[in-house]
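Every protein chain except one is present and positioned as in the full complex.
Let's turn to subunit A:
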């Protein structure tokens, strides 16, 4: 049997795709406009789908293809289209207000990626290298998603932050070889996002405030003190 040309191909491609997700997370941090942010998010969903599909192939786990299809169809197409329409209807497509300037946010993001690597790599030294690198990247995506939720003031971008965080979780779950219930978990998350966020909240918030800026909610803090 001839020697394969790329002996580490399985690992390299998984690495590339997971790394791409981290890169896209960092790209999201500096997107000023909502429409651009939604497009970058869709790109991450595509990277997630590719990554999960690659894991499905590498682990011979056909059920993971379902997760990949959910990722690309739901988060790559349905959600971005819905968000675009919503943003247009609400007339908030121009600017994203951030609590922190781009520079410090990016620095914090780089710091978080470093933190994720420092925390995960020593701990998982004995694990399967494929899962190990995936887990470190996944934690980076999770932390960057959290950072985005913290630094954005706008409800739509907070939701995108949450969905990107969730992309990281799906990446981690797909990377853990043979983990049961991955498909169920990705379905549960899709339901979470679809039902609550899109269906109920934004319409109610819009109804009441004509804005989806979470700052507007702060004005109504009754009886806080």
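Going forward, contacts are C-beta pairs under 8 Å (C-beta built on N, C-alpha and C of every residue); 3 or more make two chains touch, one makes a residue touch a chain; residues count from 1.
The rule is simple: contacts and distances are computed from a predicted model.
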item	value
Candidate names "Hydrogenase-4 component F", "Peptide/nickel transport system permease protein", "succinate dehydrogenase" or "NAD(P)/FAD-dependent oxidoreductase"; UniProt protein name, chain not shown	"Hydrogenase-4 component F"
Missing-chain contacts mapped onto subunit A	119-120, 122-124, 126-127, 131, 135, 138-139, 142, 146, 149, 155, 158, 162, 165-166, 169, 172-173, 176-181, 184-185, 188, 192, 195-197, 200-201, 204-205, 208-209, 214, 217-218, 220-223, 225
